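If you scroll down you'll find the structure; I have some questions about it.
Only a single protein chain was left out; the remaining protein chains are all shown in position.
Let's turn to subunit A:
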Amino acid sequence: MSETADRVKKIVVEHLGVEAEKVTEDASFIDDLGADSLDIVELVMAFEEEFGVEIPDDAAEKISTVKDAISYIDANKG
């Protein structure tokens, strides 16, 4: 797992209070990890802080799985 993936996973565990092994790359935030739409807003904010990236609303709306988050961050971080 990449360094980005590790850090994303840590944030998800901390924010959603789920077990680490459930946070696979294919896991959907809403369907598999019990998040609601506001939790995703909060997660996106945490990713922005952690990685120093800006994730505009239209991009954030397309992030539904852990892999979506990791790919966006890897493609956009400085």
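One rule holds for everything that comes next: contacts are C-beta pairs under 8 Å (C-beta built on N, C-alpha and C of every residue); 3 or more make two chains touch, one makes a residue touch a chain; residues count from 1.
Operating definition for what follows: contacts and distances are computed from a predicted model.
**Q** Look at the options "1,2-phenylacetyl-CoA epoxidase subunit A", "Amino acid ABC transporter membrane protein 1, PAAT family", "proton-translocating NAD(P)(+) transhydrogenase" or "3-oxoacyl-[acyl-carrier-protein] synthase 2" and return the one that UniProt uses as the protein name of the missing chain.
**A** "3-oxoacyl-[acyl-carrier-protein] synthase 2"
**Q** For the chain left off this view, which of A:E25, A:E42 or A:D74 is in contact with it?
**A** Residue touching the absent chain, from the options given: A:E42.
**Q** Just the residue numbers, please: which parts of subunit A touch the chain that's not shown?
**A** On the subunit A side, contact with the omitted chain comes from 15-17, 34, 38-39, 41-42, 45, 49.
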